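All protein chains but one are shown at their positions in the complex.
Naming follows writing order (A, B and C), and every chain is counted from residue 1.
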Amino acid sequence: MAVRADRDRPVDITVLLFAAHRELAGGRADTVVTLPERATVDVLLAELRARGGEWASLPSRAAVAVNRRYASGDTVLYEGDEVALIPPVAGG
Amino acid sequence: MAVRADRDRPVDITVLLFAAHRELAGGRADTVVTLPERATVDVLLAELRARGGEWASLPSRAAVAVNRRYASGDTVLYEGDEVALIPPVAGG
Amino acid sequence: MTRESIDPGAVLARVGRPGDGAVAFFAGVVRNENEGRAVSGMEYEGYDEMAREELAAIVAEAAERAGGGRIAAVHRLGSLAVGEVSVAIAVSAPHRAEAFDAARYIIEQIKKRLPVWKREHYLDRDAEWLEGHLPVVEAERG
Partner (left out) sequence: MTRESIDPGAVLARVGRPGDGAVAFFAGVVRNENEGRAVSGMEYEGYDEMAREELAAIVAEAAERAGGGRIAAVHRLGSLAVGEVSVAIAVSAPHRAEAFDAARYIIEQIKKRLPVWKREHYLDRDAEWLEGHLPVVEAERG
């Protein structure tokens, strides 16, 4: 059953980073995180935080956008989603 | 006593008229009212109202400026004062 | 107070200082209708000398509210066509709340105090003086 096999595959999520977050990642604008199938935004944030160091402080100060819309922690992530960490915004 | 004699003289007050008030006066931008010495704005308005006709409706809908500042009814008028009837304003 | 056409960009250009982070602007424009009647234009009559002084007083009051911001305010007199600017107000201030507040204050005070009257002309060739605000005379100004 091909469908069942696909469901068990981990997904690679590319996370876009901006401003202070980008600097956390050594200036890189994105980072790839491998997550279990049907992982949520909260799981992604936990994965990033688990990298330790400065990453540990991320979740408490970041909102997340999935496919260019703000998304809550329980949003499920799929292969191909555009996920962005949004540090506190300061436009205007 | 020249001073005493001056004090008893009536004063001619030129009243500036605008907008709807100007039309009341047949389109004339000013009208002269002769008042007793030390007459107040209220006395002036009563004089105008006493002309009858459309003038009778004036005081309830007009503010008055003396020398280009809004003035209350008990302001005393002197020869040479610039008195203007200010219909409800509608700038902007 | 001016009888010349008002250029909003020129009014805007009169404000702004290196310490000001916000510019607020307001313009009043002659509309093509009012309360369902088709309007062809507006005629503004003013008590020029007093209006000039009163506008300066309003601007000074607003400047105090705007924390020393820079302010430009111009009011048009004469016959205006639909779409023409009747009043333009620009305020620059350190922060946006002050700039908005001062611009709003000026237009509200203009409508309450400025000795200006307007006669609306309609497409059916009729014309009417618009209902206005009776200025409130404060005790200390009497």
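The rule is short, and it goes like this: contacts are C-beta pairs under 8 Å (C-beta built on N, C-alpha and C of every residue); 3 or more make two chains touch, one makes a residue touch a chain.
On a predicted model such as this, the values are computed, not experimentally measured, just so you know.
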Touch partners, limited to displayed chains, of the chain removed from view: A, C
Residue touching the undisplayed chain, where the options are C:Val23, C:Ala63 or C:Leu134: C:Val23
Touch with the omitted chain, as defined above, among A:Val11, A:Leu35 or A:Ile86: A:Ile86
Missing-chain contacts mapped onto chain A: 16, 18-20, 61-65, 68-72, 74-75, 84, 86-92
Residues belonging to chain C that touch the chain removed from view: 8-9, 12, 16, 18-33, 82-83, 92, 94, 96, 99-100, 103-104, 107
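The rule is simple: only the chains that are shown with their structure count from here on.
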Cα-centroid distance, chain B relative to chain C, in whole angstrom: 27
Geometric centre distance via CA averages, chain C-chain A, whole Å: 51
Length of the line joining the C-alpha centres of chain A and chain B, rounded to whole Å: 76
Per-residue multi-chain contacts in chain C, two or more chains: none
Residues of chain A touching at least two other chains: none
